[in-house]
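Supplied in structure tokens, the structure appears directly below.
A single protein chain has been omitted; all remaining protein chains appear in their positions.
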């Protein structure tokens, strides 16, 4: 990278960019999975999306909610709710003077927790599989937030 | 913090990190409040979440929407819609050459507006309490955006 800001002199920030990118790509894939399930289950929400299935009642019957589609949409929303705080926390955490190994531990647990959360939600696995996956990522984000607060609020 | 980027030489960016962290923690707490209301009101959305309440019809009756749960979820979504623009604007605003006191005014009004918005939504307080709280944060974000536009679009 053009090293204008020295983002890459900081190996922890480099690690954040690597893990953050994978996590955001994973979140983006939820859009594709939603589209796939909408096609497969023929369950749409906009009248213009069903026009190719014919007219009138023929098309209208595909304007419906489907449990599998809604499930994928919930995963996507849960990703937004959890990954956005991670991106904020993970970025500033990488400047907090934390060691690379500690930071990697945080980033890796978070990545693992979101991947496992998605699998547990999609299958679905019996609880508390999904709950524990979510909790792991949630606590890791709080741990990074705590470090940022400890540093940022003790500086003059 | 490891001062690789001089983020902390800039007292306005330091202020942004402080207020941004508090605001993101507040947003994250909505997940816990949602979980709390789902437990309290026994209102779940995934069949696997109700398995511990028994089988068949016994568990099925807990698959329902509850007004209080939906209320908390709306707060969370409203947070996402408003706090994400704030994080974007607040970060770049802190490099716009604005004075610390002006920036603090913006950050503090936004933090106050979101906390009051959450209280007004949860209680709920009569309107226009919630509407005004939302408006305050919205206008503060636009004010920061305006400053960024004025600076970024006049540079060569």
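Each chain carries a letter (A and B) given by its place in the written order, and its residues are counted from 1.
Please note the rule applied: contacts are C-beta pairs under 8 Å (C-beta built on N, C-alpha and C of every residue); 3 or more make two chains touch, one makes a residue touch a chain.
Every value quoted in this text rests on a predicted model; they were computed, and no experiment measured them.
Here the missing chain is touched by one residue of A:76, A:117, A:130 or A:147, and it is A:76. What subunit B contributes to its contact with the hidden chain is residues 5-7, 9-10, 12-13, 71, 74, 77, 80-82, 84-85, 88-89, 92, 95-97, 121, 124-127, 130, 138, 141-142, 145, 148-149, 151-153, 155. Although one chain is hidden here, its contacts on subunit A can still be listed: residues 1-5, 7-8, 14, 17-18, 20-21, 24-25, 27-28, 30-31, 45-49, 51-52, 76-77, 80, 84, 87.
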